[in-house]
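Before I ask anything, let me first share the structure, which is written out below as C-alpha cells.
For this view, one protein chain was removed and the others were kept in their places.
Then we have subunit A:
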Amino acid sequence: MRAILIDDEISNLENLRSLLEKHCPQVTIIATAQNVSDAVDAIEKYSPDLVFLDIQMGDQTGFDVLRQLLTRNFDIIFVTAYDHYGIQAVKFAALDYLLKPIDIDELLNAVNKAEEKLATQIQTSQLDFLLQQLKKPETNVSKIALQMQSEIRYVTLSEIIRCEADNTYTHFFLSGDEKILVSKSLKEYADLLRPKGFLRTHQSHLVNPKYVKSWLKEDGGILLLISGEKIPVSKPNKDTVKQALQQL
C-alpha cells in the first residue's frame, strides 16, 4: 500500500514513519507533507492508497486537505493528539483514527482494515458524509454512518429505534422492521448517541426515547416500546432513565 503521511510536526512524521517501517512492511511511504497545500499537492500527484492525516495542523486542519481535493479515492486514517469535535465527526462517519502517542496495536488494526477495504467508493462516500457533517454545528448532526460487512449505511438518528449489544457487535433496530449488524461495540455508539438523547437503559441496550411508549413497573422497571418490544432497565440506570423520560 502506498501511503502519504501528513502532519505539521516533523517529529510526528518521523515517529509514524519509524512505526510503520517497523511494524507495517506492507505500507510504503511515498511522500510526507507538513502543511495543507503540500498535502493536497502530494495526494494529487501520487494518488496514494492510504493517507495518514493529522487533524490539527497549526491554524488549519486535516479536513481542509480533504475539502481541497477533487477526488478522494484513497483510504484514510486520521491521526490526532486531541481534538474532541474532529474525532466526534470522524466517529459519526465510521472512519478510522489513531490517537497520539500512537498505540502500535491500534496502528496495526487500522492498517489491516484499510488493506481489507477494496471498495474505495465506500470510503469516498464516508468522506463526503464527514465533510457534510463538519459543515453543520455539532448539535445538528442528525445522521450516522454504520459500517456493515460490505456496505456503509447512512442512517438518520430518528430512524433508530434501539441498539442491542452482541459481544463486540451491535444490532441496530431501525424503523421499518430493519435490523443491521455493525461490527463495533455498543459502548462506542452509546458514547456517540447519548449526547443525542439516547438512553442507555442496560449494559446491552440503547434506546431512542422517541420510540418509548411507557414505563412498566414489572420486574423493577421495563420500557415498553411502541413496537411492543420490552426493554429491560437495569437498576443503576433506573433513575437517570426515569428522569430523562419525564423531561420529554
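The working rule: contacts are C-beta pairs under 8 Å (C-beta built on N, C-alpha and C of every residue); 3 or more make two chains touch, one makes a residue touch a chain; residues count from 1.
Heads up, the rule we're going with is that contacts and distances are computed from a predicted model.
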Checklist entry - Unshown chain, UniProt name, "YeeE/YedE family protein", "Urea ABC transporter permease subunit UrtB", "Sensor histidine kinase" or "Cytochrome bc1 complex Rieske iron-sulfur subunit"? => result "Sensor histidine kinase"
Checklist outcome for this item: Only one of A:Ser11, A:Thr71 or A:Gln149 touches the unshown chain, namely A:Ser11
Item to check | Option touching the unshown chain, where A:Arg2, A:Arg67 or A:Lys100 are the choices | outcome: A:Lys100
Checklist entry - Since one chain has been left out of the picture, which residues of subunit A touch it in the full complex? => result 8-12, 14-15, 18-19, 22, 35, 56, 58-59, 81-83, 99-102
